[in-house]
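All protein chains of the complex are present and in place, except for one that has been dropped.
Right, subunit A next:
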Amino acid sequence: MEKSDFRKRLFCFDGKTLGEWYGYVKEWRASESQSSQPAQLSDLNESTIKLVLDCLPVKDRLNFRNTSTKLQNISDSHPLHCKELKLNICYDAACLRLDNLELMFDSVENTPRGKIIQRDHVKRALRRLKMILKIPELKLENVTIKVASCVNKDWQKEINIALASFNRFLESLPHKIHVENLRIQCANLEIMNLLLPFIAPKVLKSIEHTGLEVKGYGTTDDEGTKKIQDISMTDQWWKARELRMCHNFAYLINYFGSFGRFRLITLLPPFSRIQEVRLIKSILLKLSPRQILTMRISVTDFEEICEKYRYCMTIIQKDRHAVYKYFDEETFDIGLKLVGQEYYAKIRRRL
């Protein structure tokens, strides 16, 4: 029936009982509701669209978000859970990965005419990272940021400019970033210092900081101490439960008192065996009784420590396993080679 006919019947009361008329009204309302059944996705109600969003992998979810403002609003009001966000910045390229979404940024690009042009890969990678971090309900489980160091001064300058711009962005962000495990791989504490205050404090469970190239780089004692002092004042630092640090920052143990678990990550030289043992001993003496120190250590070193400090330490776990090397730097031999035995040990200080 045409709507106009329907309307005529609806408003023609001659000879009609009220019951009949009410029947027409009901019929009309049914026809209205029938037409309100969805014909396209955006007609579905918000909770149903959110169910569809839950079934989408991250890459498709972001594409879906970019289709229209309405869907963007719905998507932004619903949590976007991501297992991993990885940003790897090198001298000539950058890689940004968010679960199944991977973006590569090269420092040089070929134009269609065969010309090679220089592109600012750091800036472009950080711009994409900013776009991701702007998503209000983004829930990140693991965040890894890796910045390679380089002797080139221009590169350091470029990185510093990019980080300053990133800092301004973080300051303007209306929400704190939801990160459960933060992992920074960088020669100094610059990025940790920059990022940590903008992470939701109660959400952050573990912090890891490792240097990439220690030789010729790394933080000098004064700089490191100053940065750690600043970082250790933050709520995020105090509320995280686990800290994983490499040896070259471990001398700053005085600032690690808030962590329940403290894991020492062994690095390559400049740390000699003697220095390493000395460092572990000093850390052990500074541990609070509620802290657990986790480390990988050679069997002989561990036994030496145990012998001397047995009176003040409790071994919680001690797993011995073989250490293999794939590449021999001296002979250039490739292949798995047994190089020694080590312990994966968990210890606690005893008063």
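Side notes on the structure shown:
Basically, contacts are C-beta pairs under 8 Å (C-beta built on N, C-alpha and C of every residue); 3 or more make two chains touch, one makes a residue touch a chain; residues count from 1.
FYI, contacts and distances are computed from a predicted model.
Look at the chain that isn't drawn here: its UniProt entry, checked against "Skp1-related protein", "S-phase kinase-associated protein 1", "E3 ubiquitin ligase complex SCF subunit" or "F-box/kelch-repeat protein At3g18720-like", names it "Skp1-related protein".
Across A:C55, A:I117 or A:L351, the single residue that touches the chain missing here is A:C55.
Residues of subunit A in touch with the missing chain: 7, 10-11, 13, 18-19, 21-22, 25, 28, 30, 33-34, 36-45, 47-48, 51-52, 54-57, 60, 63-64, 66-71, 79, 81.
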